[in-house]
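Note that one protein chain of the assembly has been removed; the remaining protein chains are unaltered in position.
After this line comes chain A, so read on.
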Amino acid sequence: MVEPILDVKDLDVSFTFPDGQYKAIDSLSFTVHSNEVVGIVGESGCGKTLTSLAIMGMLPDNASITNGSICFRHKRHLVSLSEKEWQSIRGRAISMIFQEPMTALNPVYPVGKQISEVLIKHTKQSRKAIKEQTIQLMKQVGLPRAEALYHSYPHQLSGGMRQRIVIAMALIGEPDLIIADEPTTALDVTIQSQIIQLFRKLKQEKKVSMLFISHDWGVLSQVCDRVLVLYAGQLVETGPISRLVDEPLHPYTKGLIRSIPDRAKRGEPLYTIPGRVPPLKERHRGCPFYDRCRERMEICRTVRPKTVNIKEQMVQCHLYTEEMDVPSS
């Protein structure tokens, strides 16, 4: 099997508060392979952003990695790097795309320069070559009149154009991995589908590998190969996107799929999973979803379920056992 680009193993991320340490990410393991787009889905507060910040080495001051490892290209351990080493990785080896393209850009800095400074930082090319390369890439991500746009300021661009700038910024260093944190959520529907098309094109033409965070199963199914379902900082299910949509195993995934707005059921009230993600300080040792689960059993309250492989899916739930595993040949 090919070595993964990103290999996260047993990752714990904890917040330190005056009254103690609380785990926000709990034994998270997953991989991203070359030219693979892996989605992360989960309700607000599940730890999606925290996971990406941990990979970028940009956790907030009161958070730290307390266990596990993040291996990048199977040699670099992205834990305990110096700030200098991080700087050589960010933008060049791993880059990030954010949700809100207006605030993600510096309002008083020309957008072209905001893209090209990645190359100024990471390469030794001449300024002229860098500018040419930037304009070239701006055209590739679908920005018209790139030469003129190079000198524009963010407020002069539409939301969709700004997000294309942010995407160009993430691409220009030709990173091995791009992390996109809800890159389409802030955009309106037509622009959203254009940006999704762009991501699909990038996957095909530029062979990018991505970690793609989204709430939206529609978006995920268009761009992702595999999806990780995160709940309260734990990975509860993963598998190919089509499997998860058609045959979700974990009661949480089932709930998420059920709450997708469906044209056929127009007029009916939208299903929502009752309850909410437990806050950091109220997480207990059993199954994290116990409080809200419709299929819970006594064992779920006290015992953390093991990960079980079922066909191409992996699920962390007491409803399933290894015996049910049908090995995929």
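Following the convention adopted for this analysis, a residue touches a chain if its C-beta (ideal position, glycine included) is under 8 Å from a C-beta of that chain, and two chains touch if they have at least 3 such contacts; residues count from 1.
We take it that contacts and distances are computed from a predicted model.
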{"item": "Undisplayed chain, where the name is taken from the UniProt record, one of \"Acetolactate synthase small subunit\", \"Fe-S cluster assembly ATPase SufC\", \"Peptide ABC transporter\" or \"Putative mRNA 3-end processing factor\"", "value": "\"Peptide ABC transporter\""}
{"item": "Selected from A:Asn62, A:Thr103, A:Ser158 or A:Thr321 as touching the chain missing from the view", "value": "A:Thr103"}
{"item": "Touch with the omitted chain, as defined above, among A:Asn62, A:Ser88, A:Gln197 or A:Thr272", "value": "A:Ser88"}
{"item": "In chain A, positions touching the absent partner", "value": "56, 58, 83, 86-92, 95-96, 98, 100, 103-109, 117-118, 121-122, 153, 155-156, 166, 169, 173"}
